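My structure is below; once you've seen it, I'll send some questions.
Here's a slice of the assembly, chains where they normally sit.
Going by the order they are written in, the chains are A and B; count residues from 1 in each one.
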Amino acid sequence: MKIITFLSDFGTKDGYAAQMKGVALSITDARLIDITHEVTPQNIREGAFILRSVAPHFPTGTVHVAVVDPDVGTERRGILITTSRHILIGPDNGLLMPAAHFLGNFIVYEISNEKYMLDSISSTFHGRDIFTPVASHITNGVPFKEIGNRIDDFVDLDFGQGEIRENAATGKVIHIDRFGNIITNITGETLSKGLAYNKNIMVFIGEKCIEIPFVKSYGFAKKREMLVTIGSSNLLEIGINQGNAAKKLSIKEDDKVEILFA
Amino acid sequence: MKIITFLSDFGTKDGYAAQMKGVALSITDARLIDITHEVTPQNIREGAFILRSVAPHFPTGTVHVAVVDPDVGTERRGILITTSRHILIGPDNGLLMPAAHFLGNFIVYEISNEKYMLDSISSTFHGRDIFTPVASHITNGVPFKEIGNRIDDFVDLDFGQGEIRENAATGKVIHIDRFGNIITNITGETLSKGLAYNKNIMVFIGEKCIEIPFVKSYGFAKKREMLVTIGSSNLLEIGINQGNAAKKLSIKEDDKVEILFA
């Protein structure tokens, strides 16, 4: 099955995402699936986190088009990345990299062959005029090296991974979801070593120190109670059952997080 | 044609709905259609109303996955419901029941066979790890009884139906839509007996009493005029032409409604 996914900061109101789909269906009969178009405008990091969380759940061979692209129309390059299982297409600004690191074995190509772009290229919408046509031709079997040359000087972005010491884990906030849940770069594997469900643990986050229970899921906490859990992306997260933890704690991306096991 | 629909309170920003679609497309080639992901977070009743309104319009054999699931990860069960025409899959918290009652002839199965779930089950996202894979396997022809045992002690939810007396109908508010239109459980059939278009009728709602016209549709009322009509789900609704009736009348779900015919 041919599949193209779309991620952007376009919103859905103005129909920009639909323009990309119209272009795709003029070239390919692939399935077209939206990841999201609600990335905070020009927030490359947020888009990168969402792409890294969602892309791995798709079948092998899926082509992901991602467009959070504040420098569209300047000299920034477009890139195509092959990984162990998927293809990633978008601007060379770090947006695709956390997904590429997660999927593994990646190779980066600069998109340069105009044969696979639209005839007329706008200066403001390469998602429609370059990335979507390239993705569509790829689903039709065009070889990667036809798209452009391999490069090594791409813009990298890596969320890193939390560190574990004897009695503690240290990391940082990498995403805040729409419920206000605070997602860190400390993985579930790491933590499950030292922690037991339903016991309180110490959490240092931002400039606050709180003692809250480690639970299997939100439903095990009382209403409005703060908690630590391993979320659906296998990352440690801090939330409030039926509440907004990020707002309550005034937390933002990149804030430090430390957890004491005892 | 194989079809799976999705309803949730996930929003579209974080890509959770897309994770479910990636999982589905790894198992089935069914069409994937969003009903909505904008249910108010954890509002089971609202999700139940929308599912009941939308599901019946799909072709026979459609599988509906619905996830408004505040107790995910606790002991609450997952269920599959067969009805006269459709299959419903989601948590056992009432969410699926108004649609099941409306579609009729329903049988409820507990989802227990791990063979049809993902290998690794998170504690916070059964929509992706259990409900979607089960739905996908069902579209591929897996028999219902393979999924788990039939149960009768499911959590029920029923919006009831308005009562009709000689000169009046009594019911309650069951939904407020995004335009602020107030939808009741009084059906169109009931009302059309005693009412004529473009005549004023008395409406008691919340703690207010208003005299407003019964019209064929919003376009027959003046701009900013309040009105009663039979909406697209064949339910009596109270609205304001180009305005927000629920806000103006301070109405919420479950508020009583009474209509005098004369």
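Basically, contacts are C-beta pairs under 8 Å (C-beta built on N, C-alpha and C of every residue); 3 or more make two chains touch, one makes a residue touch a chain.
Just so we're clear, the structure is a prediction, and the values are computed from it rather than from any experiment.
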item: Given 2 placed chains, full-complex copy number; value: 3
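Everything that follows uses one rule, which is that only the chains that are shown with their structure count from here on.
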item: Where chain A and chain B are represented by their mean Cα positions, the distance between them in whole Å; value: 31
item: Complex interface listing, chain B residues touching chain A; value: 11-16, 18-19, 21-23, 25-26, 29, 32, 41-42, 70-74, 76, 122-125, 128-129
item: In the complex, chain A residues that touch chain B; value: 1, 3, 5, 7, 12, 31, 33-39, 50-51, 53-59, 62, 177-179, 216-220, 229-232, 234, 242
